[in-house]
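This report concerns only the one structure given below.
A single protein chain has been omitted from the complex, and every remaining protein chain is retained in its original position.
Chain lettering (A and B) follows the sequence in which the chains are written, and residue indices restart at 1 in each chain.
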Amino acid sequence: MSSPGPMPNCDLLVIGAGPAGLAAATCAAELGLDTVLIDEQPAPGGQIYRAIGSTPVQDRAILGADYWHGLDLLEPFRRCSTRYIAGAMVWAVNRLEDGKFEVAYTTTADHQAHLLLARHVTLATGAQERPFPIPGWTLPGVITAGAAQILLKTSGVVPEGTTVLAGGGPLLYLLAWQYLNAGVKIHSILQTTPPGQWRHALPHAWGFLRSPYLGKGMKLLSAVRAAVPIVTGVTAIEALPGPGTGQLAELRYSAGGKTRTLAVDQLLLHQGVVPNTNLSRAIGADHAWSDRQDCWEPAVDAFGATSLPQLTIAGDGAGIVGAVAAEHRGRLAALHAAASLGHIDSKARDRAAAPHRAALARAARGREFFETLYRAAPALRRPVGDTIVCRCEEVTAEQVRQAARMGCQGPNQMKAFLRCGMGPCQGRFCGLTVTELIADEQGRHPRDVGYYRIRFPIKPVTLGEIATLPQTDESRSAVVRFKK
Amino acid sequence: MFRRLDASDGAPAPRTVRITVDGAALDCRDGDSVAAALFAAGITACRDTAVSGVKRGPFCMMGVCYDCLVGIDGRANQQACMTKVREGMAVQRQIGAREVPI
Partner (left out) sequence: MATPTHSIHDVAVIGGGLVGSAIAYGLRDRVQKIAVLDEGDVALRASRGNFGLIWLQSKGYGMGEYSRWTFHSVRQWPRFAAQLQDETGIDVALEQKGGLTPLMGDYETEARLAWMQRLTAQPAVEPYEWKLLDHRQAADLVPGLGKDVTAAIWTPHDGIVNPLKLLRALHTTFHRGGVSYLPHHGVEKIEQIAGVFHLTTPQGTIRAQKIVLAAGLRNQALSEQVNLLLPMAPQRGQIIVLERTRRLLETPMITLRQNDEGSWLVGDSQEDAGYADHVVTLPVLATLADRAVRTLPALKEVRAVRAWSALRVKARDGFPVYEQSATHPGAFVATCHSGVTLAATHALTLAPMIAAGALSAELAPFSTRRFHVQTT
């Protein structure tokens, strides 16, 4: 049932149509590479520029100029020669003996599996929100701030009633600002970043003062502060269901030694973003723990080259740097791909790279300040008790901690004991928490504890779809072993 | 609860799409994901989990949490946030583990 004829192939496959992917694909096409861009969303933009081509929120003052900058990426992309496959979910990237990548993806509209060959792959799969495991975070009525922002961008859907935002980080305040612009009432913001943290951030303030974020950031923050009550120094939050409803009804939080309870309709959680590493791990690239960002990052050089040949990573997937930096990283990755494939020599690559490196440096200015200022509080990364850690398999913090106390060596043994990480999200919402809880209980550093082993498929795919892929004589004889 | 922002001046009028949710008709907008349509209609819980039967609903809206699972046109465990509404689509809440359709 595989498609007849030679397998489709290309020079460069870019996975992800956010700013890094769009910029990489556009630049690569301009350099003359036969390029394919594949993305699981139906339209380009990734998450930060989600629905940039179709948002019903056309009043530009609501989402703000930074969002609408996405059009500056979209238009050149649409004009370039890159083949664009939308609504397609990549679930395996296998290296063949000749060094090419065999990529399996499913088009979600018709549930068909396809294969594509690529000589070079650039991952631009971006980031996801850091898990924020508070008691009750699995209740309907609790969603991430990113989810709320997607509802706004894609459908103009906004919360009403009593809405509380909780956590910290630029996205939380950006959302609050966008809501204010749209006339959405926000009850309060519960800020969980520890109050003294600005002191740690101060040494990095020079970079921040010179950064493009300073002016915009200050304006945005003061607008939000003026309109929304902000509770600082929040040390604990609990989402509570109504009696018998199984859905969010109340919120309890502690700040300044006092505990308050209030009736609430929506709780929007956010404590930063972390790179999506499932695909980069499954392909086998090296990763390292970032102490500054409390998360795993793939090991990449200045061009985004990984520990594996012909594999680059661009954008937030290589380490959180934000949307503007992401596009410059995308262009650098495209230049590196072109040089690796022999289209341009390394001198030409370095010459062309110079302006993008300078732009990247400017865009990244001030990040250290933000990272330090908004570092997620340890207590909210390392839950206790009945708080759910693995949402898919409903494994609690105490179960993980107890297994760690019993000597469980690491996340993979933990997975085998408790099933955490075995659900359809494949550890995306529990992996970091499990690593940190083992570290906490055993007095080890997260970098020594390690992470789940990730293998293909990196997103669930039906058995029928897998069955349509090509088999070989070898694979048949490895599986069917009856012989007379 | 969620509501839709009023259409901006000059924005083209959105096309209405009618789907059913557990058999009940629901009007939503062309371009909505199933998850967005559910939120706009006041539905935040779309399934009971296979593990313990507690209620869950869409959480991340970007296809990574797998909490927004619903039945769509007879296929179980589809991500509501990754599926666009289509005229006549039949959405079912996913109650517990799916069946194997023998």
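The rule is short, and it goes like this: contacts are C-beta pairs under 8 Å (C-beta built on N, C-alpha and C of every residue); 3 or more make two chains touch, one makes a residue touch a chain.
Every value quoted in this text rests on a predicted model; they were computed, and no experiment measured them.
J.: Pick from A:G242, A:P378 or A:G464: which residue touches the chain that isn't shown?
T.: Answering carefully, the residue with contact to the hidden chain is A:G464.
J.: Going by the touch rule given at the top, which residues of chain A touch the chain that is not shown?
T.: 92, 94, 102, 104, 115, 284, 406-413, 416-419, 422-424, 426, 449-450, 453, 455-457, 460-464, 466-472, 474-476, 478-484
J.: If you put the missing chain back, which residues of chain B would it touch?
T.: Touch with the absent chain occurs at residues 50-51, 75-77, 96-102.
Basically, only the chains that are shown with their structure count from here on.
J.: Taking the touch rule as given, give the residues of chain A at its contact with chain B in the complex, in rising order.
T.: For this pair, the touching residues of chain A are 40-42, 47, 54, 56-59, 62, 108, 111, 128-129, 138-144, 146-148, 150-152, 154-161, 182, 246-248, 265-266, 276, 391-394, 423-425, 428-429, 459-460.
J.: Which of the residues in chain B end up touching chain A in this complex?
T.: Residues of chain B touching chain A: 1-5, 7-11, 14, 29, 31-33, 36-37, 39-40, 44-45, 49, 51-52, 54-67, 69, 75, 77, 81-84.
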